[in-house]
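Just one protein chain is left out here, and the rest sit where they should.
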Amino acid sequence: MIPDLIESILKILFIFGVNIGFFSPILGWVERKQSALMQDRVGANRADIFGFTIIGLFHPIADAIKVLTKEDFIPDGADRLIHTIAPFVSLTPAIIAFAVIPFGGQYELFGHKVNLIIADLDVGILFIFAFASLGSFGAVLGGWASNNNWSFLGGLRASAQMLSYEVVMGLNIIGVIMVYGTLRLSEIGAMQVDLFDWGIFLQPVGFVLFFTCAIAENKRAPFDVAEAESELVAGYFTEYSGLKFVMFWMGEFLEIVTISALVTTMFFGAWHLPFVSDKMLVDFFLGFAGDNGATILAMVVNIITFFAKVVFFIWLQMTIRWTLPRFRYDQVMRLGWKMFLPIALINIFITGLVLLVK
Amino acid sequence: MGIPIEKLKPKRVRKNIELTLWERLYIFEIIRGVTITTKHFVTNLIGFVLPPKGEKRSIITVYYPDEKVTLPAAYRGRPVLVARDNGTEKCVACGLCEKICPASAITIIAEERESGERYPASYTLDMSRCVYCGYCEEVCPKEAIVMSAEYEGLAKRDRNNLRYSKEMLLRSEKSVKDRIEYIRGIYSKCNY
Partner (left out) sequence: MSDSAKDLHSEHMVINMGPSHPVTHGTVKFLLTLEGETIVDMKVDIGYLHRGFEKMCENGTWEQVMPYTDRLNYVSPLINNVGYALAVEKLIDIDVPERCKYIRVIASELARISDHYTNIAASGLELGAFTAFLYFVEARELIWDLIEMMCGARVTSNYVRIGGIKNDLPDGFKTKARESFKRCRQLWADVDKLLTKNRIFIDRVRDVGIMPPDEAIAWGFTGPCLRACGIPYDVRKFHPYLVYDQMDFEVPVGAKGDNFDRYLVRMEEINQSMRIVEQAMEKIPSGPINVDMPEYRWQSKDDIGNRIESLIFHFKTVIEGIKPPKGEIYSAVEGANGELGFYLVSDGSGKPYKCRVRPPCFPLTAAMPRMVKGGFIADIVPTFDMINMIGGECDR
């Protein structure tokens, strides 16, 4: 009982620390610097402490101080309660979705089975989709509560887009579930030991579609019609400033991390290095570290591999955001319903056929 | 339309009205675009560590105010009055710069010395009106006002501080010698 409790608390603290403590501020810096390098310029590099500017890494701290000291206003005629809770509704699902994503395998540590996942639910993937649906409320409430025509348009666009792409995303996942036969993400990860068992080889079309739909769900470019900077000023969060604005932004960044983690787990071998299984890793370290030490080292290697793959997908999403122009609103809808839906259905059909033949 | 088509040389730029198959499938062009930006990303990243010959980095940004831009000789900065070696201005208060200024920024009150020489008792250049066109330098018959290369300190917090008097505008001839050489070059007979 007590070891379980300690284990859970440690895992929660670790994920919280990595997500909110590390990824959120760093992703802001990464976005600035990566986009700057892609565009032949130098990003922000002026914030310094005692004359040391370490390539601009102090800028997230400067941003945090600026944001916390800003005036928090609610526009005239806006619904006060909804205006205040909309950012919370947008941020919470992004953080909670990480509870079912495994960042390592199952290990035997100090005579106790450790499973590196916060909540190993039976319904794994469906939990994430449920919370992603709740996240769409945030955009709608934010747009409506601002008492501004342009925000209202942005909220409408956001609601329609997120609903449509949730449907298509669900259909894409069915292929993966059929191939691996389970909804638990930890089992899907554990089954990808061999390089050619990775999801990308078994479901290539599913990967491309899921990645695209997830970016659309997150309302990042090229699907950022809801917050199109040039048409609607800032879309559904025009009237937000200070901490509430940062909560919307943080929700978006954390969803980037969640999408990367999901794609890694389902399609790119989760925490496995190619051609190296968990057992081989523990045996490798057994020689010089003893039983528990070997397990801990193997755990660390797996966690680092997982996060390295997550970082690669974060980089890829950032590159795609800065390269492509954005869709028009009706083209987004047409893409989701008329192009992705049939392809997802055909994918399920073909997967079923192949499984039947095998 | 009266012009033979070979002389007109129209060039059709729209190769096909409908989308080709390559364009219709989004994914190929997206991958091509991502490779272009990745190429810039990697080149610039390496350019920080291994810069090209003679430069500090491959990105063309200049880290102002730590580094300054090298200005060409023709650069038109703040207009200044040229002072002779004994500190008095070369200006003879002929009033040509006052008349030509398109923004009416210059005001001169002229007086005569005992030797009969004219000089400006007061010369006010309103920097909030100056458009840096360079006409004053062009019409001055005495090379008494030149466009220096100063571009810093042109903004002040109080509009009254922008009316420069004669004393604020005077510079020694040595400090603007490059500009005087340049205008002698371009306004000499052989280059005209």
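The first chain written gets the first letter, and so on, giving A and B; residue counts start at 1 in each chain.
Quick note on the criterion: a residue touches a chain if its C-beta (ideal position, glycine included) is under 8 Å from a C-beta of that chain, and two chains touch if they have at least 3 such contacts.
Everything quoted here is computed from the prediction, not taken from an experiment.
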Handout entry: Chains shown that the absent chain touches, full complex
Key = A, B
Practice task
Looking beyond the chains shown, say which of B:L96, B:L125 or B:L169 touches the absent one.
Solution key: B:L96
Completion exercise
Answer key for A:F237, A:W271 or A:Y329 versus the chain not shown reads A:Y329
Practice task
Just the residue numbers, please: which parts of chain B touch the chain that's not shown?
Solution key: 1-3, 7-14, 17, 19, 22-26, 29-30, 32-33, 36-37, 40, 60, 72-76, 94-96, 99-100, 102, 131-135, 138-139, 141, 143, 147, 183-184, 186-189, 191-192
Practice task
Spell out the interface residues on chain A facing the chain that's missing from view.
Solution key: 35, 38-41, 149-150, 153, 221-222, 224-225, 228-231, 233, 322-331
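By our rule, only the chains that are shown with their structure count from here on.
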Handout entry: chain B partner contacts - residues on chain A that touch it in the complex
Key = 34, 37-42, 208, 319-320, 322-324
Exercise for the section: Name, in rising order, each residue of chain B that touches chain A in their complex. Expected result: 27, 30, 33-34, 36-38, 40-41, 44-45, 59-61, 63
